[in-house]
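Every protein chain but one is kept in place in this view of the complex.
Every chain is named by a letter (A and B) in the order it is written, and numbering of its residues begins at 1.
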Amino acid sequence: MQEQISAPTSVSIALAGSGGSGVMTAGTVLLAAAAKAGAYGVMVRTSGPQIRGGEAAALVRLGPQPISSLDDGFDLLLAIDWQNVNRFADEIVLGARSVLIGDPDEGEAPEVFKATGARYIPLSLKKMAKEIPGCWINMLALGISGTLAGLPLQALQDAVRESWKKPDTLEANLQAVARGAQAAVGVAEQLAQDGGPMAQLQGGAASDARRWMISGNEAAGFGAIRGGVRFVAAYPITPATEVLEWLAPSLIKVGGTLLQAEDELASINMIIGASYGGVPSLTATAGPGLALMTEAIGLAVAAEVPIVVVDVMRGGPSTGIPAKSEQSDLSFAVSGLHGDAPRLVVAPSSISDCLGATQWAVQLAEALQAPAIVLSDQYMGQSRAIIDRPADSERVTQRLTAPANAPDYKRYRNTESGVSPMAIPGTEGVSYTADGLEHSEAGIPSSQSKDHVLQLNKRERKLALHDYGPYWADVEGDADAVVITFGSSSGPAREAVERARAMGVNLRLMVLRLLAPARPEQMAAALQGVKHVIVVEQNHGAQLYRYLRAWYDFPQPPASYHRPGPLPLRPGELLNALLEWRKAQ
Amino acid sequence: MNEIVNDAPAVPVQVLTAANFKSSYKPIWCPGCGDYTVLSSVTKALAIMGVPPKDCAVVSGIGCSSRIPAYTTCYGFHGVHGRSLAAATGLKVARPDLQVLVAGGDGDGYSIGGNHFLHACRRNVDMTYLVMDNHVYGMTKGQPSPTTEPDWDSKLSPGGTGVRVFNPPVVALASGANFVARAFAGDLHGTADIIAKAMQHPGFSFVEILSPCVTFRPEQRDWRKLVRAAVVPSTDDAGRAARRLMTDDGLNIGILYAGNRAPYQASVRAAGCSVAELEAEFAL
Partner (left out) sequence: MSQTNNNAALKLPATLQDFMAQALQMELDAAERYNEFADMMEAHNNLEVAQWFRKMAEVEGKHADQIMSEMGWSEAPSGLRMAPLLTGLEAPESASDAELHYLMQPWHVLQLALGNEQRAERFFAKLASVATVESVRKAALELQKEEAEHIELVQAWLKKVPEPTANWDQDPDPPRYDS
């Protein structure tokens, strides 16, 4: 194991504790403070199964450049108490340079953390907090950890002020932050004499203007609204509920509506109905909900009704691991409908991209009159990051509609592009009946071979011929070996590629954003000069690898690096895999 | 099956206590959750029934309440959201010898499970359905359920859903349930008694149990002051029960209806015909 557990340009902090200790809140404020100090960061949460009072940890990584994933380990683990914190040992990896801070009054630090060789520094947090009546212990923890990480006291206190809801306790808590900062100085002195100082935030001079703090789920919701969605049907499910809860008040503000449905069968059919009525519509769910929606998604394919379904992927199969991330719905999203049913599948590659990718999905769905599935995941959805304001899209959302009294109007006319004008209810002279039954160009149910072939071709052709532009995938670098991945795996993959480059090993990175339909021409262009391909993903069945092999030609059979959740892929882990792969060539 | 045991001690088939039905898994429900008492009531009721754990099955869906099977020593089935009644129906029809208990919350049972609820009542298969109603979706952190008041503010439905509450006892009665009762988790013995009677009653028995959610509906701590023993006694007259339930305010505790429908009978199997004999149909 490397001595320095994390990349030198960032600092990683874990705050842990159980019920009432407030570590999630502290982590959020820490992130906000970093933003004030001009830095970037990401915060991931983890907790036990209890609804309240369970063990919890806020995992934060800060740096001068935009951060898209957690590092291999943590520079600091500060535990307010040790209750069941050992459960997080796999997620909170420590090394010999790491710092372990705990309250001696809360007992011994768990063996699993001590065994890493991390430097243990006891601090009587509870006693310190008691000395400032009315303060929360998590604010003390914030002061200590933020200062050790290199954040100025001003930024920490400003962040607390902005987040504080009860004015009469604010002063005590600002004091607690200051007290923590003071204690951190003592800790730093100890560290200097025992292994050296803790990693600190270097640089960071970005201004607040044009930067946001946002979660992946919120970004997806906003992307939907930017894309023009004005009707949402909602059924709550972990980890997608926040998309819907963010949309509920936001949609109202822009003149849209959110309806809570009785189940996913209802929510998917509701949005199809609303979209048939001319309003861009969307819902959000997770694996089990998507599974319930499949029949109706097929209806949207056959009747050519645009809809968007955001799938915030979690551990599967079945009820699986609801609060953890995995990329195991890919196979299902690209092929999980009965019949020959082409559909769009778009995968955001970061918290920030949740906005752009969802917006794009809405645009594509509307333009192509087809369902689009957005493959987000829990890691992006429920994590919060400081990002640069996502650029406005130049693409416009536009549905091809039929004008009133269009002569000889046929809803499912066999056009060259495959997209036929859609009559919106209320338009004179172009009424039709949308149908899941196979139909003629006029929309009359038909079991005739020529109609079936024509419509199947039409529905496939409209997706295949569309010009998706460069946004279909991000290709970075130029080497004869390429790493292909998608979604949240792209963060650690990109870091691994950067570290490899620093070691003199040159790799290209391809992050797929459009997963379906397949893009053979564009893939061939992107693979110019490539001899070696490896596919990286977070699932047990190597789903992307198999999908790519089914649909694309490669200069030689690709390699695969894959493993399932609940633990996220790490840059260091991927670096090792990539170096080994290159060596074997 | 076993004799009905009410107040007078009867001679049980097996001497079972509530402890025989409680597993060693500690529930993770929030302290103060009504479901703890429901669990105790269920184990007490099962002890009264005297059917050994191995012959009992507890079927559930998804939600806080649906975690209950693993906390008993019975055979448990923790299925998918809203489909517990369907799974339980399959189980009971295939295995009529088993005592089948179905459990879940108001979200699981009345929202996504609503359709299955109607048909389970119609079908009247002999089983008992317990809904731990806390007027909220607890597991997904506080969205309105079909029994939530229309003006209850939440993130998903700001200002309230504006939609009238679902009336489970009326719907159950109208759809054909043979036994309809309401219990309150705060009354352990009373609830155990109602559950036992529900299990003893043939056909589909439905018990709506008001079970407070201390985390998302802390005001439900007041339920103990508001609930009352139903003044009108139980009836077997569906019309009378319907009139009464349509004006029920949701706080009357007790057996509200105990009907006389014959429980579901799977089609009678004709006297055996061997597999070989079936060939005759095809033989030339």
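The definition used in the following text is that contacts are C-beta pairs under 8 Å (C-beta built on N, C-alpha and C of every residue); 3 or more make two chains touch, one makes a residue touch a chain.
No experiment lies behind these values; they were computed from the predicted model shown.
Colleague: For the chain left out of this view, which of A:Gly143, A:Pro239 or A:Gly256 touches it?
Modeller: Answer from the full complex: A:Pro239 touches the omitted chain.
Colleague: Consider the whole complex, including the chain that is not shown, and state which of A:Ser69, A:Thr116 or A:Ser215 touches that chain.
Modeller: Missing-chain contact among the listed residues: A:Ser215.
Colleague: Which listed residue (A:Ala323, A:Leu400, A:Val505 or A:Ala518) would be found touching the missing chain in the intact complex?
Modeller: Touching the chain that is not displayed is residue A:Ala323.
Colleague: May I ask which residue of B:Gly61, B:Gly76 or B:Gly142 touches the chain that does not appear here?
Modeller: B:Gly142
Colleague: Considering the entire assembly, which residues of chain B contact the chain that has been omitted?
Modeller: These residues of chain B touch the chain that is not shown: 5-7, 9-10, 12, 15, 17, 26-34, 36-37, 40, 48, 141-142, 184-190, 212, 214-216, 221, 224, 227-229, 253.
Colleague: Over the whole complex, note the residues of chain A touching the chain we left out.
Modeller: Residues 18-26, 45, 47, 50-56, 81, 83-84, 136, 138, 169, 215, 217-218, 238-239, 242, 245-246, 323, 382, 384 of chain A touch the chain that is not shown.
We adopt the following convention: only the chains that are shown with their structure count from here on.
Colleague: Going by the contact rule set out above, which residues of chain A touch chain B in the complex?
Modeller: Going through chain A, the ones touching chain B are 49-54, 234-238, 241, 244-245, 248-249, 252, 258, 260, 262-265, 288, 318-319.
Colleague: If you look only at chain B, which of its residues touch chain A in the complex?
Modeller: The contact residues of chain B facing chain A are 28, 30-31, 62, 64, 78, 80-82, 111-112, 114, 137-141, 143-144, 146, 155-158, 161, 215.
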